[in-house]
Structures are given as C-alpha cells and as structure tokens.
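And then chain A:
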Amino acid sequence: MTSTNTVADETPATAAGSVSGAEIRLDGVTKRYPGQREPAVGELSLTIPAGEIVMFVGPSGCGKTTSLKMINRLIEPTSGSITIDGEDIRKQSADDLRRQIGYVIQGGSLFPHMTVGRNIALVPRLLGWDRAETRQRVDDLLDLVGLDPDAYRDRYPRELSGGQQQRVGVARGLAADPPVILMDEPFGAVDPITRQRLQDELLAIQRELHKTIVCVTHDIDEAIKLGDRILILKEHAEIAQYDTPDAILAAPADEFVEDFVGSGAALKQLSLSRVTDVELSRRTTARVGELTSEVILRAQENGDNAVVILDERNRAVAWRFLRQLRRHEKVVGGDRESLVTVDQRATLNDALDTMLVSGHGGAIVCGDRDRYLGVIDFHAVTDFIEQVGEA
Partner candidate 1 sequence: MTSATQIEAEVEAEVEVARPRARRINGEGIVELLALPVLVVIVFLGYLWWRDSAHLDAIESSSLNWAAVRVQTWQHIRLTLVSAAIVVWVAVPLGIALTRRGLRRAAPVVVAVANAGQAAPSIGLIVLLFIWLPSWSGFWVSVLALTLYGVLPVLRNTITGLQGVDPDLVEAARGIGMSAPSTLRRVELPLALPVIMSGVRTSLVLIVGTATLATFVGGGGLGETLNTGITLFRFSVMVSAALLVALLALVVEWFGRVLELVLRPRGI
Partner candidate 2 sequence: MWDFVRDRRAEIFYDAWQHTYLVVLAVVAATVVAVAIAVIVTRIPRLAAPANALSAIGLTIPALALVGLLLPVLALGSTLAFVAVAFYAVMPVLRNAVVGLQGVDATLLESARGMGMGELATLARIRIPLAWPVILAGVRTSTQMSMGIAAIASYALGPGLGGFIFTGLAQNGGKNAMNYALVGTIGIVVMALILDGLLLALGRATISKGVR
C-alpha cells in the first residue's frame, strides 16, 4: 500500500506538510448476525479522506465499533466493500492487511509478558525490519509519545501507570508507520487529566504525521476536540450526520444530533476555539542550572512572581514561585510528567481546566515535542470569548 501525497483542501490538519495517510472508502457495508432480524450495521457508505482524523460517535450499540473492526477485518462484512487507497481490503490475507494498519484499543492492551520495547517492536519485526532499524524506531516512538526511551524501553507494562500504558499502546500502533490507524475508545481507561494530555499528544503527533485516523468514542466532547470530521451514527450504523465539528455545532441535521451533541452549543464553542486562537503571554523563563539570584532579579524586573523552568530541549519542566526558587542556589530541574500543561491545539475548554489545576491563574502552552511556547492567561481567554460573543 503506497501512501498518498494529496493535500486535501479546507481541513487544517493537512496544511502543515505532506500527508502520509490513505483514503478509506466504505461502500454499502452491511453486517448481519445470524438469528437477528435487524443488521448490526446497515448499508454504511462513506469516504474517509486521507490524512484526517474521523471520529465515530453514537449511542451504545449503534454499530460504531463493529464498523471500525470491519476496516481491519476483525469482523468480516456480510456485504459491501471497503477499499483503502483504492485497493479492496479483501485482496490480501487478513493478517497481511492488519500489519499495515495500526490498531490501538482501550487500555493499550499491552502484552504483559513482554517489555515495552518488545511490545512496540512487534509489528516491525513481523514485517521483517532488521534489528537495528527496529531499535531506532522504538526509541523514536517512545520519544514521540513523551516517554524517555532509556527509562521505559525495558520496563514491563505492569510497572507503568494507566496513562503511560496507553501512550505505549499508541506508539505500538504507529510502529510500522502505517497509513491508517484504528482506535477504539483509546483514552477511556484513564483519569480526566491524563486523558486531556493524551488527546493533546495525539493532536501533536498528527500535526507531524498526517495519518488517516479512525477513532471510536462515546464522548462527544472528545470527538469535537480531536476530529477533523465527525460521524454521528444512529442504530444499525445509520448516518445521522457526517461533517466537520463546526458544521455540526452550527447546524445539527436533526433532533437526534441536537440531543446527542447536547445543549449549551454556545459553551461548546469553547471546545471549538483552540489555544492558538488566543494571544499567549510571555513569562520569565530560566534554564536548569542558572544562578537563582540572577533569575529572581530578571523575574522582578518583568513583574512576574513565578518562573517557567526549561530543560536543554526547551521543554517546560516546572513552574515555580520565587519563594520556592530561593530555597536553592542554582535552579533545580523538575519532573516533566507532573507538570500540567496544555497543547497549542487544545481547546479553550481544556485550557480553562488546566488553569484551575495549575495554581498560577494561567496554563503553560506546549507545541511539538513538548516545546514551551508561552502561557495562556485567564484574562486572555475571557477577552477572547467576549470578542467572539460580540462578533
């Protein structure tokens, strides 16, 4: 399967570079189980553009997971066809097909008896990559999902927290660089703060890679945040609406969609606006190892009562008040994992949530590979909302 280089118009996801995803087309796909009168999935037809994230949402039992699993033939359709990049998926064996599609499910489903490194290396090894290539790839991926390769490569899944396991699950899905990735409730099994982080991580990764991602979720807010397009399904996988999040919120197709999206569409607009829509403020920064006295002087000149601490790669590792800094002669590092930050593509919703937790009346904003970009203020957000309201 070759990866396409078409740049689709309108959707922001593809603006930043070449697409490595492939287009998926479903044509009249039906799944009937023996002994049941109604089909689980009834004549589903849609096109998933290359390089986009499409979220499948709907009430329990509507057939979204069944539809997802038909794309990698874990479930075989009763009728209809599915093509990826123009090729019918039935042409090759199911095993071969699946090695070219990333598959990430809830909890990560890591094999407990293999180390993190071996888990990720599975598909590349199945495809015959040599050891050196694979090892490099594993390290790259661990870095991409925000885990230090040297620290995590040889650990076992049970030594990791839920959020870390899920990240490894995503890394495993990306391992063989597939053009298509399928995800089934990937962030359901973790707490809200970790879930937000993981969602941000996915957006950052997609900015770099532009894969075609099909993701099943029951959470409409997650769908609005992550999706370039959202597919809202009714019973038997009947399409209620298939459009961009903007369009769905502005013009829901029928009562079902309205109900599903929920009231407070105005507040949902918070979920549409991204952190980058708002101007970020610059705060005093310091590097690990600098003399505290100098840093404090700088901060006082700027009128800041706290300093953002960066490491050698310009990633934020801590956000300390001046009185905390004074305890040490030189600036000390911090644990990146425990610092709450928000991704540049995150929604204003997430930004407000993060601000509540950070304790500073603002939130640190990160870009690609966790690089520090600035701080988003509460005032900036409220000003923005007022402006939008007046528009």
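Just so it is clear, a contact is a pair of C-beta atoms (placed from the backbone, for glycine too) under 8 Å apart; a residue touches a chain by one contact, two chains touch by 3 or more; residues count from 1.
Quick note on selection: all candidates are chains of the complex that A comes from, given by their letters.
This one's a predicted model, so the numbers in the text were calculated from it and none came from an experiment.
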(request) Using the definition of touch given at the top, pick which of 1 or 2 touches chain A in this complex. (result) 1
(request) State the interface residues of chain A toward candidate 1 in the complex, per the touch definition above. (result) 72, 74, 95-103, 105, 107, 109, 111-115, 122-123, 126, 155-161, 172-173, 193, 335, 337-338, 340, 356-359
